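Here the complex is missing a single protein chain, while all its other protein chains stay put.
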């Protein structure tokens, strides 16, 4: 159980690009990072509007002279300081991720980037090579995978409690875009424009969370082919999609289906995962993250609760609140940020053995997410046809 | 609200083929039929084992001399009686439906048959012509569609409360066949053998329930093309499937997805339906049939309860227990049987006006179910490819 | 599992007093009785309005000349028939139960009566003596206790799976009387008038269901003292109550709390029971009667589903629909009526051994319900004080 004791040598000097007052996700980054003594926020380029960004930055405790106008200024000025920033989080629209990440890495800074990471696998691989050369970490904020019961699921699969995996059923849907985008805010506008969002809307925005979580739980099976059927129910969003179904065939014979939508009117259930094996099934939703359904055919259905001694140690190790007390999305983000910090710390110390065994959403995870999106788009563009996964 | 008062001229003289002591479904037929004074069980060929069938028949109140050895004897002997049977229910394995139905119709008897109706659309259409010629009714026991809240859903769609239908999401899964079939009983054996089950296992056995219910709720939209991906996780079941996903494109642009499985280990949720429109969504499960979720984007989610005055009259009209008191599957079957009885009664009286407006699962519904199965199989056989629905 | 085969010698000739077109509960009696070949409805005095009663009776299949104007006529005329009625169900307002029951017993007829049985324990004991003398059965329609999982609970307690019982928590609440009674219908009016309802409103109307079910599940512990705090939130209902809380101390040291209310605005949960033992707890609600929660401290919580092979035989023996298929209140009533029929059949056959072991809600159960009400009223009248249970 995590009690806030620092698990790395010293706090990391941390900065943010984006995530200012008008952003949706900045607070999640900060509330995730600023626990456990692992990060100290020292600088930021929080806003396209430099003045507003400075005002905001000082309100969250950053010195005014380290609130910069843009990421370029941040990199340049911080490079000149002895106590300069070491790791930068990127919480900006998708189309800027690649450029900012590269610039940070070139400047010797670790990066923590929003998903979907970049527009293409080629970009991901280029950046992975750059990070490798520079000896730097690139973390990706798949923020839901820090929940303790996600790791309970992974441990149960690993122990064979489900038997052979047969069916993967995943869903992340909501209805916040059920209406048209007339009068929509910036956060909707950039997400539905291919120039700023990349080749997908909901597949990238929410579908990559599903895909990554399935990789965490089922690392041992791989997609062989998939089919993606996507559609924009609000026509102005085309060619991007506000609804998509993806079918997947895995290399062990398992079958997958995945649904993403932002036009599922009224739906507040968020994500739902069901992993079915030959012996048993497990089911989890981030909307009630503290409980996990475990169903063995022919036995009473079971509900497992976070923090209970009967759970696997992988789950208990990342529990923060303890049984009976609810964990929220902020706690999950805190774990993600912690695991990335431990990677950066190990990298700094040259501890490659630690890194080999250490789980965190890194450049590889980010790349796989983009690869999955590329395959989805390729299938959709071919008339929602089956494509070999590559 | 239904209180058991007979709504037809006089009770129908009713017989059964199959549905004896070892069958799974016979009791549902009887508990459905024997309310409301609409059917009086007068004869049966309940069992392949004539002696056991006679013993059983007398235990459910049938005279011993009207417990027959098989359907041929039943038809022949009853034809000779002044008070002979008028309508016969067929609760036997799929492969016998066609022959028995034809024989009954030829003998001037109305038929109530289990689903899936027959093996091919051609058979269905032939039988439909025969029934038409003979002036007889063929009812199909889609037993879940008698639930009052199913008709609440249909009424809400009809009134436009959902707006344009965008997404149809349906699931009927369980795990009772998660293990292999070594030592399985007769009910499993005939269902997994193409000779006795026809061209499908779970698609026909449970998927047709989903499809018919969606037709009841959404009569105004039609499938244009579909894709079916099916698999037998227990190889001995091949070429039949124990798992299938079907994607559907509707003529109004809506997208559908449907999942059937009997290897969803531990799953006791049975059926789940979600119909998403541009304004709102509704969601219902037969496992808690007394409540209906109604979700308008941007408003609190609502739960509607059966029997409440705020429901549409179509729903209240078929309520049997009243609010707070649970309705079960038997009540749904009772409604199905009642609606079929009213059709038979109208047919007898020559009341074609009544029949035009009267809802019940008839030969057309049975045919559409088989047509849907044919399209699914055609898609699956083509490598899970999209096929035009025809 | 029950499949409708008759388990008694021959169907009983059955009549009803009350339960006509305007009654709330008549259909539940009929749908409960007319399965399994146990009862044949031959006569009735269905309505205070004799003409309406006759019209109704013929619509549910009773011969016109056996639809009587009142219970006295019914008793008198049927006594003159060779095929006269044998057992009469009483579905009339509370204040008539005693007189009608006595008259039927005097005439040699078995009785099935609504709850609360009579107004006083003295009346119950008098009638019990009369029934004993006459060799007749008096059944009481505690209609919720036929659900299969109620008997699962009883079996689990009996096997010691809960350990020592510590806490009994019961609730039956709804909000249908949250508003005042201006313009209320007959069914409300007689229930809130002490002359017609007796000494209680919700305690008798719904609380007796809770109390009887707890006796079925926990036959081995008895109340030693109780405290009842009751109130009429709608003042015109006083001295009767629309809300009450009862605290109970049991002879084994267990503590009980019970809540009944008809002013719990918006509440559709109906009944909820939780029985807590030193080892485990069980929880059940009639609003989702097909599932039972079973919780062992320190283990994952379990949900048991009706009809599954892992259940105790006492539960499976009274299952009608089978796993996955919902049982409703009608199925529960069918079991109650069946068990009473088996008692009557045994009484007729003089099979006292059968009767000793046979569970059904009889005169003793009805008496205990009235006794509990008397104790509640005595406590309430004493200023909601603790009273010894006697």
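Per-chain residue numbering starts at 1, and chain names A, B and C are given in the order in which the chains are listed.
Definition applied: contacts are C-beta pairs under 8 Å (C-beta built on N, C-alpha and C of every residue); 3 or more make two chains touch, one makes a residue touch a chain.
Computed from a prediction, not measured in an experiment: that's the story for all the values here.
Novice: So which of A:24, A:252 or A:390 would be touching the chain we can't see?
Specialist: A:24
Novice: Sort through C:22, C:120 or C:245 and give me the one touching the missing partner chain.
Specialist: C:245
Novice: Given the contact definition stated above, which residue among A:76, A:122 or A:324 touches the chain not shown here?
Specialist: Within the whole complex, the residue contacting the unshown chain is A:324.
Novice: Which one touches the absent chain: A:286, A:312, A:345 or A:368?
Specialist: A:286
Novice: What residues on chain C make contact with the chain left out of this view?
Specialist: Touching the chain left out of view, chain C contributes residues 166-167, 169, 175-176, 178-179, 227, 229, 231, 233, 243, 245, 247, 253, 255, 257, 259, 261, 263-268, 274, 276-281, 294-299, 301, 383-386.
Novice: Touching residues of chain A against the unshown chain: what are they?
Specialist: 2-6, 11, 21, 24, 26-28, 30-31, 34-35, 37, 56, 59-61, 174, 176, 268, 270, 286-290, 303, 305, 320-331
Novice: Would you write out the residues of chain B that touch the absent chain, in ascending order?
Specialist: Answer for chain B: residues 294, 298-305, 308-310 touch the chain left out.
One rule holds for everything that comes next: only the chains that are shown with their structure count from here on.
Novice: Report the inter-chain centroid distance for chain A and chain C in whole angstrom, where each centroid is the mean of the CA atoms.
Specialist: The computed centroid separation for chain A versus chain C comes out at 56 Å.
Novice: I'd like the Å distance between the centres of chain B and chain C, where a centre is the mean of that chain's Cα atoms.
Specialist: A distance of 34 Å separates the two centres.
Novice: Between chain A and chain B, what is the separation of their C-alpha centroids in Å?
Specialist: Centre-to-centre distance between chain A and chain B: 44 Å.
Novice: Which chain A residues reach two or more other chains?
Specialist: 294, 299, 301
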